[in-house]
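Structure provided below as structure tokens; questions to follow.
Note that one protein chain is taken out, while the other chains of the complex remain in position.
Right, chain A next:
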């Protein structure tokens, strides 16, 4: 296998992993606050069309990504008002949000289907990208790839090193206790849900402007669900989310090449592989019940009524 193939494979792996990292890290923060938002898939789709539409009409992908993040926040706001304020069931509301997002994005995207857009440009970092082999391998991605790594570092640092992160984890473990000692449980949860929404929105925009630079109805193809599964199987640990996302990306690319080599396996099975492999590997990782119980936010999915 040539160096070029290897570079190409790594580049596609990274591209497939990046949206998952955004969506899953956002959801991880949301869940760490004890809120289960199953609307990731729908939020990603709305972010995808918002990013695509704004990016295409204004010609600025920066504005497109801002719009995607904003769309994600708005979707999350609907979820937050319903579940946190009006105390609706989080699972049902999240599912409804996904259905809503699928429909809304299809509706908004009608006139954009099939239009071409200039995809997110690949950076080429001066000097570094000229290093033979390593340069093209590591320093010629688009900016969101680097941003996803930065987001991982930021989330990890926030959760383990800052008071805000401590408070977030505390709220996720026991909102009642956090409330009793005087912390603003609702505000923390709102912030976490909105952050998750913004991340999902950006993840969606990456799909429509970088991964496959065009709008197709339902282009997220279940990646929102994979992101949700990643969070759980990564036992709410950011590093495992990162690893899981790259695993998914890697198998996605491998099966594409396998299809290219003309293996005598129905292509549907190969397309299924990344999903199955990710789930299987992560299930194996998280077999230890202890880790789950220590890291799973104890109040996950449970409504909290602050006493009046």
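Methods note: contacts are C-beta pairs under 8 Å (C-beta built on N, C-alpha and C of every residue); 3 or more make two chains touch, one makes a residue touch a chain; residues count from 1.
Note that contacts and distances are computed from a predicted model.
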Taking the list "NADH-ubiquinone oxidoreductase chain H", "DNA-directed RNA polymerase sigma-70 factor", "Xanthine dehydrogenase family protein subunit M" or "ABC transporter ATP-binding protein", the UniProt entry for the undisplayed chain gives the protein name "ABC transporter ATP-binding protein"
Per the whole complex, from A:177, A:239, A:263 or A:280 the residue touching the absent chain is A:177
From A:154, A:239, A:263 or A:294, the answer for touching the chain not displayed is A:294
Sole touch to the unshown chain from A:167, A:221 or A:243: residue A:167
Touching the unshown chain, chain A contributes residues 163, 166-167, 169-170, 173-174, 177-178, 180-183, 289-290, 293-295, 298, 307-308
